[in-house]
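As you look at this complex, bear in mind that one protein chain is not there, while each of the others sits in place.
So, chain A:
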Amino acid sequence: MADASFGFSTLQMGELAIGKHVQYILSVEKKKDSFESVVMDHLRMNGAYWGLTTLDLLGKLDSVNADEVISWIMTCQHESGGFSGNIGHDPHILYTLSAVQVLALFNKLDVLDIDKVATYITGLQNEDGSFSGDMWGEVDTRFSYIAICCLSILRCLDKINVEKAVSYILSCKNLDGGFGCTPGGESHAGQIFCCVGALAIMGSLHHVDKDLLGWWLCERQVKSGGLNGRPEKLPDVCYSWWVLSSLIMIDRVHWIDKEKLVKFILDCQDLENGGISDRPDDAVDVFHTYFGVAGLSLLEYPGLKAIDPAYALPVNVVNRIFFGR
């Protein structure tokens, strides 16, 4: 079956094993006793976001028990309003965003005391406009993105100093057009996604030199068709999200070869057991499964829900937040 807008027959280039990936995600959710799982215990909130968003993109969010997930999420909320990565751990901005995103997927943002969450986040903005990850003061543009994305989903972005937030992000802009984690930090696709996403949400993409950054980003595509995160590094499926979403937000995605990237992502699947890995024939995990599927969504792979490149949530979820439908 050829999809006219995609331009060629899907049979030619391998297929996305949707059923296998759904099974894989559901099995990971249940498997809490392997060493791998325990070692990742502290970031289960992120894992929930990766797994559940992938299920939603594959049209299978209803395979999980929403109430169970939501009540577990709420037990991870602390007095301060922030959320921890799992029960027992300390709160951190990283897990606060994932918690809010998962609630948005289930259309259950109303279980939140929005002021409480907003207070936690606004309390983390520093004098120079940057954001700390938690009370211990680590500063990184990842946290700027998280704060801005989270407050925007909660429709209260005006609670932070937007102007200073923008100027801090711009202080992390490099001469190659990219962004680093702190001023002077090397450009890295992950940081670029965070900075471009934050600027996009704050209506400030005019500060980005789209041609300069676009060229840097499109040169992440290597011979195998995969994308790396910075020059002279190996390709990795997770960059299919970070590089791709950045390119889409600045309208330069046509500068890469989309077909080759689709093939690379599909080659990273474990067709027997489900899941997607960082590179072909490596071990799979939920993280790369999410980024692979999200990347395919951005590449308009047929059968997937569209994902929003800035909020990293399905487009219908974002539209529901802003237009109530």
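Brief remarks on what is shown
Keep in mind that, in the parts below, a contact is a pair of C-beta atoms (placed from the backbone, for glycine too) under 8 Å apart; a residue touches a chain by one contact, two chains touch by 3 or more; residues count from 1.
Simple rule for what comes next: contacts and distances are computed from a predicted model.
The complex appears with one chain absent; UniProt names that chain "Geranylgeranyl transferase type-2 subunit alpha" among the candidates "Geranylgeranyl transferase type-2 subunit alpha", "Serine/threonine-protein phosphatase 2A 55 kDa regulatory subunit B", "ATP synthase subunit g" or "Septin-type G domain-containing protein".
When the omitted chain is restored, the residue from A:Gly14, A:Gly59 or A:Gly185 that touches it is A:Gly185.
For chain A, the residues touching the chain absent from view are 5, 33-39, 41-43, 84-85, 88-90, 92, 134, 136-138, 140, 152, 155, 157-158, 162, 174-176, 180-182, 184-188, 200-207, 212, 214-216, 218-219, 221, 223, 225, 230-233, 236, 248-251, 253-257, 260, 270, 277-279, 281-285, 287-288, 297-300, 306, 308-311, 315, 318, 322-325.
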